[in-house]
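Please read the structure below before turning to the comments.
With one protein chain held back, the other chains of the complex are shown just where they sit.
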Amino acid sequence: MDALGAMQAAIRLMVTFDPQFLQIVGLSLRVTLTAVLVAAIIGLPLGAWLALARFPGRTALIVVINGLMGLPPVVAGLVVFLFLSRSGPLGPLGLLFTPTAMIIAQTILVLPIVIALTRGTLEELWQEYREHLTSLGLTGWRAVPTLLWDGRFALATGLLAGFGRASAEVGAVLIVGGNIANYTRTMTTTIALETSKGDLPLALGLGLVLMALTLAINAAGYAASRIGTRFAG
Amino acid sequence: MHGMPTILPLQVEGLTLHRDGKRLLDGVGFALPRGGVTALIGPNGAGKSLTLRLCHGLIQPDDGTIGWAIGSGRIAGRPRHAMVFQRPVMLRRSVRANLVHALRALDFDQPEHRAGAALARYGLADLAERPARLLSGGEQQRLAIARAWALEPELLMLDEPSAHLDPGATRQIEQIIAGLAAEGMTILMTTHDLGQVRRLANRVLFLHAGRLKEDAPAEQFLRAPASPEARAFLAGDLLW
Partner (left out) sequence: MIDRKMWLVLGLALVASGPAFAQGTPAERFITVSSTTSTTDSGLFTHLLPLFKAKTGIEVRVVSQGTGQALDTGRRGDADVVFVHARAQELKFVEEGFGVERKPVMYNDFVLIGPKADPAGIKGGKDIVTALKAVQAKGSLFISRGDKSGTHSAELNLWKAAEIDIEKVKGPWYREIGQGMGAALNMASAQNGYVLSDRATWLNFRNRGDLDIVVEGDRRLFNQYGVMLVNPAKHSHVKKAEGQAFIDWLVSPEGQKAISDYKIGGASLFFPNATQPGA
């Protein structure tokens, strides 16, 4: 096994548009993007609520959510697995070993990041905007659209961080997806599989593709924050 | 505005505010009829900004009343008094979007059109698409005043409108305030600049340690203050 072989494998995968490879990349993106989107739909309002509401136990809740940002993917996967298994509470849905199960697991991984980041961003903005928005009658829920829009660059960076976490993880999707060929096989589970088959050049080649993807996403995140700084001051 | 309903005069009585066991305002009362420029002055910590915030309804007094001629200072659901803060709050959007946002918040019809009028009047048309937070201090203050003006208030409250500005920008802001007053808008502002009081105000409310010590025509206050605190303040003994 050598680095050259890995590079060759990576380039061959990309330039030949190998249908199976494209299917794997497509599934990875579909699962992760959907998970990030669902996490955003749930997490943005929850984060906003946490930023603006005051209630007993709020600090504890914030600490728990910050802690969940470091939730090991395997644990998230195991919990989802136990719920979705035919012998689990959601068994009748028959979702285990499907892309939907992987989306659920990754949503759980991304959600704390989205909530925590939204909370932090909006709380800071609210500190700054409070008097002006109150003056305009925009308090409570009525302040949220303004705060979300004005925090858009920071929030975009956070969603990209969530995307990075979800696209890089293997533990959760392996457990709940089952790594079924042509169905729930993602880039990371393929890398794990090819490694176990000893096809290290292919595994590393896929790894390079994944890294290129991650790099592109981080570049986008950096660009977003740069534009944000330029625009928002 | 003749014949139109008005929220003025404003009748403030016995305003008292405590924070952390300290009495920040103590029985402040005054009446504010229509028209003119009233300057709230006094040493730092006297309670000037707090008085403005209480009048604008941003905080609630522990005691005392803020009485508008009509209801709660609103007509047709819209507040008829607006406030410009010492550090203008600039949303992370363009100059125009800052105006449109405020107009939409209060459900004005034709917000784009009204925003355009405000931009033109305050010489901001060329800056309309610039990010508001990248304007200079003077431009930001002009935008903040334009934004408040666009909401068609009868009473405009300004908290230290030129505190952070260079002399050129200060002169511009003072011209704007004088112009608004000349058009019949009622102005209530805090300032620590006695020259500004002389140039703009026709009435002075002098606050000291949370109490209203004097309420006098500006010219008279500056020439012959009645209270020893005001005399000391004018002499510079009690500078912030």
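In this document, chain identifiers A and B correspond to the written order of the chains, with residue numbering beginning at 1 in each.
Convention: a residue touches a chain if its C-beta (ideal position, glycine included) is under 8 Å from a C-beta of that chain, and two chains touch if they have at least 3 such contacts.
It should be emphasised that the depicted structure is a prediction, and the values quoted were computed from it without experimental measurement.
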| item | value |
| --- | --- |
| Sole contact to the chain not displayed, among B:39, B:54, B:105 or B:165 | B:105 |
| Contact with the hidden chain (one of A:77, A:99, A:112 or A:164) | A:99 |
| Residues belonging to chain A that touch the chain removed from view | 1, 30, 33-34, 37, 40, 85-88, 91-92, 94, 96-100, 138, 142, 145-146, 148-149, 152, 178-181, 183-184, 193, 195-201 |
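By our rule, only the chains that are shown with their structure count from here on.
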| item | value |
| --- | --- |
| Chain centre separation (chain A, chain B; CA means) in Å | 47 |
| Touching residues (chain side chain B, partner chain A) in the complex | 53, 56, 58, 79, 82-83, 85, 89-93, 101-102, 105-106, 131, 133-134 |
| Residues on chain A engaged by chain B in the complex (per definition of touch) | 128-129, 131-138, 146, 149-151, 228, 230-233 |
